[in-house]
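Of the protein chains in this complex, one is absent; all others appear in place.
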Amino acid sequence: MQFMYAWFPTGSDAPELRYVLHPGRGQTPHIWRCRSGAESPPSLAPAAPLLSWYERETTDLCGVAFRDQPVPDPLVLLPGAAAERPPLMPGPLPHLSYTPVPLPMPDLAGTTREDVQLLPFGPVRADVLESTQLAFYYIGEAILHYQPRLFFKHRGMEKRFEGLSPALGTVLAERVSGVGSVAHALAYCHALEAASRCEVPSRATWLRVLLAELERLYNHLHYLGYLCHTTTLKVGEAQGKYLEELAKQVNCQISGSRLLRGLVVPGGVRREPTLLTLAEDLVRIEHELRRYADQLAATSSHLDRLITTGVLDRQLAFDQGATGPVERASGIDRDSRRDQPYGAYDELPLSVAVRDGCDAHARQQVRVEEITHSIALIRAVLDGLPEGSLRADCRPPPGGEGLGWAETPRGTAYYAVHLDTAGRLARVKIKSPSFSNWRVFPYTVHGTNMMDYAINEASFGLTVAGCDR
Amino acid sequence: MPELLIAAFWLWAAGLLFALARMTGVARWLIVLGVTSGLWSAFGALPAGGGWLNLPVALADQVVRLHYSPEALWLMGFGLVPAALAAALCTPIQRARPAWLVGAALSLLGALGIYGVQDAYSFLIAWELMSLGGAVMILSESTSLEAGRRTLYMLALLEVGAVSILLALLLLAQHDGGAVAFDGFALGAHTLSTSARIVIGVLALFGFGAKLGLLPFYEWFPGAYGNGSGATGAILSGVVLNAAFFALSRTLVDWLGSGSGLSTLGIIVTTIGTLTSILAALYAFQQDDWRRLLAFSSAENAAIAVTAIGASILFRAGGENALAGLAWTVAVLHLSGHALAKGGMFVGADGVYSAGGTYRLAQRGWLRRANWVFGLGTLFAAMSLSAMPPQIGFVTEWFTFQTLFQGFHLATLGGRLTLALAGAGLALTAAIAFATFIKAFGIGLLGDGHRPQAARIGSGYASAALLLGLAVLAAAVGMPLWLHGLEGANVTQFGANAARAMTTGWLLVPLTDTFAFISPTLLVIVMPLIALLPLLLLLNGRRHAVRRARVWYGGLQEDPERSATTSLTFSNAMRTFYSFIYRPTADTAREHRAVAYFISKLQFEHDVADVFGPALFDPIRKAVWRLAGRLRALQSGDLNFYLGLIGALLIVILALTLR
Partner (left out) sequence: MAMKVIPLWTLYGLARGKATTRWCGEDAEPGQAGYLGMPRFDQAKCQQGCRECVDTCLPGAITFCPDASKQRLTVDYGRCVVCQLCVEACPTGALTSSTDWAFGSRRREDLVWTRAAASTDGMTLKREIRRVFGRSLHIRHVDAGSCNGCESELQALNNPYYNLHRFGVFFTPSPRFADLLLVTGPVTYAMRGPLLEAYEAMPDPRFVMAAGTCAVSGGTNGGGYACDNGLEELLPVDVFLPGCPPNPPAIIHALLMLLQRSPQRVQGGQIGPADEHPEDDYA
């Protein structure tokens, strides 16, 4: 099971539920369709726990209630927020009223009820961080229970797509999760290309691989610097951030945007990237990186803080749908670039990094290895870049629909796109990897201690923007 | 004026009778009057000490004679100050009052005896009376089965201690040619062998330690205290604790204080004192009940005084009589100051209980719900107990450290090392005690997390807390004057006048001002001057308009109900760090809906493990139970069994007589 969503077929007020499954390596996704009748559909969360959040989101945004949902609280709209009508239902924009209410937390029982302190941080947290509230049941150093309260940043992005022309949607997709601009744009374009069945020129698919891997590169370098920040390895932090900066400058040189925006477009890429000095720059980054990674792997003060921190066992990772480096560090060998290949990945030498340490250290190892794989992929693209056109005509038919996906630096992003009769976007469902990984993350925090929390959070490499949309 | 002590005796005896007749009001004021006359006579007779008094009570046809030394009067006087207020306020539990007054009167009568009697028989009777009084007070206040069990357990342990004291006194009497009067004990003990001295010393340490809460007894302490009220605590950790300490000090310093084997005895006493203080402080920090926290803290402070006694013995062994006198004086000072400050905290705890109905340490905004003098009094008391200047606790703890630091005067490595380690141990204790009273005052009184509708703290408690708080300050500020009161004691015991050498003008010095000095008196003058600067800044700030913003809470409205620091969150980090001592337990049960991922309810239990309970007391208790189970056959009520028993007895008697 990957995810589920609801959409309103043209001219209908009755939503249709879609469940998306990826059965296995090399197979196309299965899509289950379900029209809800008079009776509300049953919750599948007890059988597939990862569906819990999707069902709650569907309740909030599409007004579909699920029978026997284990956690009947609102999710995407904060408690205390009320929309006149479900926001994703076709029609005029609803007004949203909001009166903040205290954070719902599990009940406490027992004679020592008074000994537990509720310790909230945020939504405005120290340092330059994304807004989210973290609530702990705290007992002095130790964490009894942890609950992040996300969706302070819910911007209604899925609604923003509605009514746009498919081409303009790319600009929006790039701005769903800023540090995943390429992958989100790719997943969106893949969905449109699937809807229109257009053939993307091979030069464009190769260039897209190059862009996607450059995105992975700067994200993973940022990740290393930030992880060092949480283990207070100051020089390591500076070096990681410096390498990230170099990678971003390379991005800027190639695409004109430090976040690699503005190149991916349905049917191909918009213009020829500037690749003149890329090979040279890669050598420089790789040289610095090798020494840096070796040092990190040999620094016991750093490793001591990572090993056995934030343990995510395989079963939990699978049940809750962890994705990307997080699941691969828990021994699950999944990567949509290889398993459900798109673009030029099946023509290129792709290795998948897997570790079974299940802890913050394993997650670091997976990312370090992925950096070297990404550099190798970029090299392979530079060496074998085919000639040809950059862009094919991609006009999805009116009423069409498509499903696309791409492996972001944080895991698999899915876009499901439905078009209306005028060929404009009618419904765009975004399944971002952070939505999955934020759901998994709290289970690795219960019963641990505060000193490890920041390290654990950094080791997951989460973004709030992608999750909240 | 020592004759007034006889008046106190009669007043307490009368109070006891009226209390037995359930005439609570009369009994209460008779007892208070007795305490006042005791106070008056105790401080009035200093520094000379009292003459001989005859108690109009005959024990085995012998008139009980009393003699009060200056240190006895001093310790009793300081102990009686909180006792006066505790008796006046009485226990906050209405139905317990008659029985509680009986217990209080018994305790006071027993303590009066312990400070004054000069023979072993009377002493033991006084000791038993005092123990009984404490047990009656606690039992009167809490009648649950568990409370009763714990109190009887306390009594049982005190009896074990009493047996130990009896043995020590018998051994001393034996060396004094069989006389039970105390006046010859010191001379007789001078010729004791090294091993005999150590055996008697350890017996005394064990016996009196049961009451002082020394290793391993500090563990039962809070179990029993935790069922009583603050008023009980004020009496038990004031006049009673001081009495037990006085008795221990008399045995170790007066009687055993010269001759061979002193250094070994000194090392044992110092070690026991230091270890107790660390452990008691560690456990005090983890308590979330006012009474248990304060009880552990009493054991800790008694242990600090015992450490100083150990130092005194070591100095005496090394021939440093002046330093020995200093160490002993410091010990006496420490417990006298402790009695005042602890009394203030116990009164505060009773104030909290009478208003809120619980002794639990939790943020309830009590300072806001009391007259401001309540805050002032308890603040001074808490400052003193956490050794903050200029309070008395700071003075005595400073003196303790200055004494231990002078261990370099000793010739033997063992002595030096012991005092150095004791200094380190007490430093740890002081740090933990500091944190403990930050917690007690901060969470228990100052913190304003929860705001249920609750009553205000009564003005009686506020006034009592203020009086004790001011006494704490006055004791420190006037120390150069008060020290004259102990001059008499010093000369007779050590041949050196330490109390006089501890002051130079308004400075307090550890015998010499070249080593170190402090002056709480001057500090009290200087501190307000230092405070002028922030006050001026504050005044200056009033020129600008003030815009008040809410507490920054990450962007949301504060939720003080749920997010106040709790007693556990304050102390859990230490629990983790010292887990090898605490061996903490924490159990979390999670209830869920459908599958385990959807957690709906959490149940959390936590505790710390005793050190000696499982290893020492439990096996002994089990053995006693087993033995009792076997002996139960004796009470089986089976006529044949009794007949058989009588028959066997007859045969034995016949065999003995017909031999």
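We just call them A and B in the order they show up, numbering each chain from 1.
In this text, a residue touches a chain if its C-beta (ideal position, glycine included) is under 8 Å from a C-beta of that chain, and two chains touch if they have at least 3 such contacts.
Bear in mind the structure is a predicted one, so any value in this text is a computation, not a measurement.
Only one of A:V124, A:I332 or A:L385 touches the absent chain when the whole complex is considered: A:V124. Annotation: of A:V235, A:A422 or A:M451, A:V235 touches the absent chain (contact as defined above). Within the whole complex, the absent chain has one touching residue among A:A81, A:L385 or A:M450, and that is A:A81. Of the listed residues A:K159, A:R314 or A:R338, the one in contact with the hidden chain in the full complex is A:K159. On the side of chain B, the interface with the absent chain consists of residues 547, 549-550, 552-557, using the contact rule stated above. Residues of chain A that touch the chain left out of the display are 78, 81, 83, 87, 93-96, 98, 100, 123-124, 126-131, 151-157, 159-160, 164, 168, 171-172, 174-179, 181, 222, 225, 233-236, 238-239, 241-242, 244-245, 248-249, 252-259, 261-262, 270-271, 274, 291, 295, 298-300, 463-466, 468.
Note that in this section only the chains that are shown with their structure count from here on.
Chain geometry summary: the mean Cα position of chain A and that of chain B are 62 Å apart. Across the complex, chain B is touched by residues 45-46, 49, 52, 68, 70-71, 100, 102, 106-112, 114-125, 131, 133, 137-142, 144-145, 319-320, 443, 447, 449 of chain A.
Contact residues on chain B toward chain A in their complex (touch as defined above): 288, 360, 362, 553-557, 559, 562-573, 575-576, 586, 588, 590, 592-595, 597-606.
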